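Of the protein chains in this complex, all but one are displayed in their positions.
Letters A and B mark the chains in the order given here, with residues in each chain numbered from 1 onward.
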Amino acid sequence: MTVAALIDVRRLGFRYTDGPPALTDITFRVEPGETVAILGPSGAGKSTLLLHINGLLPSRLPTEHSDEATITVGDLPLTSANLNAVREKVGLLFQNPDDQLFCPTVARDVAFGPLNLGLSPEMVTARVERALAEVGLESFADRDTMRLSMGERKRACLAGLLACHPDCLVLDEPFSNLDPRGRQQIASIVRRFSGTTLLATHDLDLVGDLCDRVLVLDSGILCADGETRTILSNQSLMEKHGLSVPTCRDPATMNTEKPSASSPNVTYNSDSGSEDRLPILDHNLPDDPAVPLSRPPDGAPA
Amino acid sequence: MHIPDGFLSTPVCLATGAISIAAVGYSVYRLKHSLADRTIPLAGMVSALVFTGQMVNFPVLMGTSGHLVGGVLAARLVGPWAGCLSLTLVLFVQRFLFADGGLLALGANVFHMAVVGAMGGYAIQAVVTRLLGRTTRASVIGTVVASWITVMLAAFLCCLEFALSRDSLRGFDLGRFLVLMILFHAFIGIGESLISGGIIRMVSFRRPDLLYQSEPSRVTRPGFPTAQGLLIALLVTICLAPLASSLPDGLDSAIQQSVSVRPEVDSPSLFGSYEGIFGETTWHVWSVILSGLIGTLVVFAIAVILGRPYSGSDDTTPGDPSD
Partner (left out) sequence: MTDNARYTQTRTFHGSVAKLAASLAIVLAACSLSWEDWPATGALLALALAGLAVSGMPLAELARRLALFSPVVALLALSIPLSQGFSSGWSLAATVASRATVSFLAGLWLIHVLPFDEMLLTLKRLRIPDVCISTLSFMHRNIFVLWEETRRIRTARKARRFGRTDRLDEWRAAIGLIATLVIRSLDRGDRIHRAMLARGWDGHFRHWQKVPASDPGPVEPS
């Protein structure tokens, strides 16, 4: 049974061997049931951060903050003792589905997680069938994992995660390399998932559709944490971190599923020809609505 | 390189098979302890890598082409144990997916390429690297030398097994056969050392972290001077070559004697023809020495060329394909 779990990351720092710090003093919290996007340029440390939530970078090298770093998923702090318990709660989707599908057939790959959970063959079969149905790949069970389109591969990977009944999904670029229909299929799976979702992506249109909150990560530093609408429409913030404000949609109408408050005033700059579709912020909005997070307030609520 | 069925007798196949099973079994045992949960993805990936690497053709002459064997390469990437397992699996898949190499001779092939190639190759390159002072350059030279030696050793073992397979060598001069095999494999060995050395050179300059490191400390000691190394190698060749080429002669005569004991196989003309060949000059000893010397010099040249500092401009990177 999926129980939405919170993800709480505090003062996380990480450095790869011989490299600059990949993550510096990251602190954020995802409430149970929330869908949160991590935005940021390539190489910002998004994948590194996501791997941490699953405890997959054990060789954490000391940085000045690492002593106090904690990651909590649900009620479990991530330590080497309950690593597997945390991994059971978190379903991590890798960027490249070929890294994740390694069994000969789709069904066997989906069965890999449940088998590792120690379930009986009957229960594994039931879970595999249900997970495949959830991602719309019922007829692909015996298909060779090599003979799938990119979208089908990603959905097969997601089925592999869903079959473990995770409490939260952590998705690394789930929409990359997909055609619009493939993106919508993944998005609808994410939408239907009842647990907590944390996803790193460059697809701002879908972020606007799916996510309640957005984190902006750049050069390993968490630069912004705020409501989707507020952050996506903050042009200066977005451009500063190598992101662009969604071009084909009006940020004000984003997140239509959530009955949000009054939409901010948005005007369009019509005199510059090339940029005439870019929404320009109304000056009524605060300059930087995002909460600066380089120094979190002391004694933040647990 | 793959021995087909029929080249070796069934008892020899079984004997080499037993050696291989023992060696691979020991590798698996070691892996279970050292690599634990990484064994399957790592060894599986390196097997697939060697398999794919063997399918890349290197043009030689007149439309013929050679390819990588990969024992030393695999050992250099994942160590002797995983390397041995990987090469075994490569041979297995080649047999049971492409009917490449013999079924009975699988044991012999595993012995030559996985046990001698990967495990032996690892040992040789470790010794050479240590002698040369544990630098990147030393490790490349070690790979070159180990690749050459393992191929030659495999060819030599193959001849030995061939000799053991025949219960009678009537009118068959094993020495000549050995010379031909050694000469032929000298070329293969040079190709192998060029390929493996080139690959390890590129990998160790671009991603040294991917290479297998038995000891975490990488202390650089003053290395063995190259000239002295060459001198020693040449001396060893000169001393070993006559030994190597007289060994099958000894084996030959031993077999002949054992055959002559058996009355039903004994033939009076046997010793006559044998002495006739033996009475000739021991030309094959000299040709083995000569080919050994030339081979050693060529391999040394390769080692020095590949071991030079990496400038980055001399290697054509094969394009940056879209991922």
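The working rule: contacts are C-beta pairs under 8 Å (C-beta built on N, C-alpha and C of every residue); 3 or more make two chains touch, one makes a residue touch a chain.
These figures come from a predicted structure and were not determined experimentally.
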Chains shown that the absent chain touches, full complex: A, B
Sole contact to the chain not displayed, among A:N116, A:S149, A:S194 or A:S244: A:N116
Where the unshown chain meets chain A, residue by residue: 1, 51, 54, 56, 84, 87-88, 90-92, 94, 96, 98-100, 102-104, 107-108, 111-113, 115-117, 120-128, 141, 145-146, 160-161, 164-165
On chain B, residues whose C-beta touches the chain left out of the figure: 2-7, 9-10, 13, 28, 31-32, 36-49, 51-53, 55-59, 68, 73, 77, 85, 89-90, 92-93, 95-100, 102-104, 166, 171-173, 176-177, 179-181, 184, 194-195, 198-199, 202-203, 206-207, 210, 315-322
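Basically, only the chains that are shown with their structure count from here on.
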Length of the line joining the C-alpha centres of chain A and chain B, rounded to whole Å: 49
